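One protein chain omitted, others in place.
Showing chain A:
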Amino acid sequence: MSLGGKRLGKSGLRDRRARQAELERKGKELEAESIEHVETQLAAFKDELAKFASAHKKRINSDPAFRHRFQQMTTAVGVDPLLSSKGFWGKLLGVGDFYFELGVQILDVCISTRPVNGGIMDAKECLDRIQRARTSVSRGAAAAASGRAASRALVSLDDVERAVAQLGALGSGIAIQRVTRPGKAPVAIIVSVPRELSADTATAVAVMGESSGRCTAASLASAAGWTADRAASALAALASDGMVWVDQPSAGAPCEYWLPAGALDA
């Protein structure tokens, strides 16, 4: 009672359903297998990374170049043990606090030198101060811990920039700004101000950064495409907050405004 070889009716329908179910089951099986496979791979990788990190924990904390490479490697695969102190990495390695501690120290330096530099500071100088503070603390520390403490004193400029970027993400009003000057290597400065820079003053700082750390109202106006009045009032605001120094080359000459970065050994 077959018609054209194809089974019709109830039994045929049942068969097709069964086949479909079978296919679905097989599909799920495969999916589960590959998820399991990826999971084992991930676990193995995490294991290896953990082994590596805890084996080199000392070097990660003490050697800036090594830390930088480790950072590059781990961010490339989407984890960042040095930035996250919560959970797994922090507990396992105790390295997650590195940038947190550094960030707190940077804020401390920026705030304590603000009366002198108006919240604008050479990142290199900030680094020097932190370096000094860390070494003197480790000198004072108990003899047993002194070796470890001294090795922790090593911080690089790259670390400072990374820590500032992390702080900046918290909206704490701190950021890195690059200053280029002719004939000199570019300087990274840390801008930390008690309040937000207005858009105009921030632009003024950026323009000064691009032109040897200084400008006049006229040069700012032409660089930013502003009227002279707008440029003058942005610069006057920076000057009255003590964030830039005023230079009048000679009586009657137009004032030049200077970022203090690098000029002051506070």
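By our rule, contacts are C-beta pairs under 8 Å (C-beta built on N, C-alpha and C of every residue); 3 or more make two chains touch, one makes a residue touch a chain; residues count from 1.
Methods note: contacts and distances are computed from a predicted model.
Think of the chain that is not pictured: of "Queuine tRNA-ribosyltransferase accessory subunit 2", "ESCRT-II complex subunit VPS25", "Trafficking protein particle complex subunit 6B" or "cyclin-dependent kinase", UniProt labels it "ESCRT-II complex subunit VPS25".
Taking the complete complex into account, A:A239 is the one of A:L107, A:A133, A:L154 or A:A239 that touches the chain left out.
Of the candidate positions A:S34, A:S112 or A:Q248, contact with the hidden chain is made by A:Q248. Taking the whole complex into account, chain A touches the unshown chain at residues 115-116, 118, 239-242, 245-249, 251, 255-256, 258, 260, 262-266.
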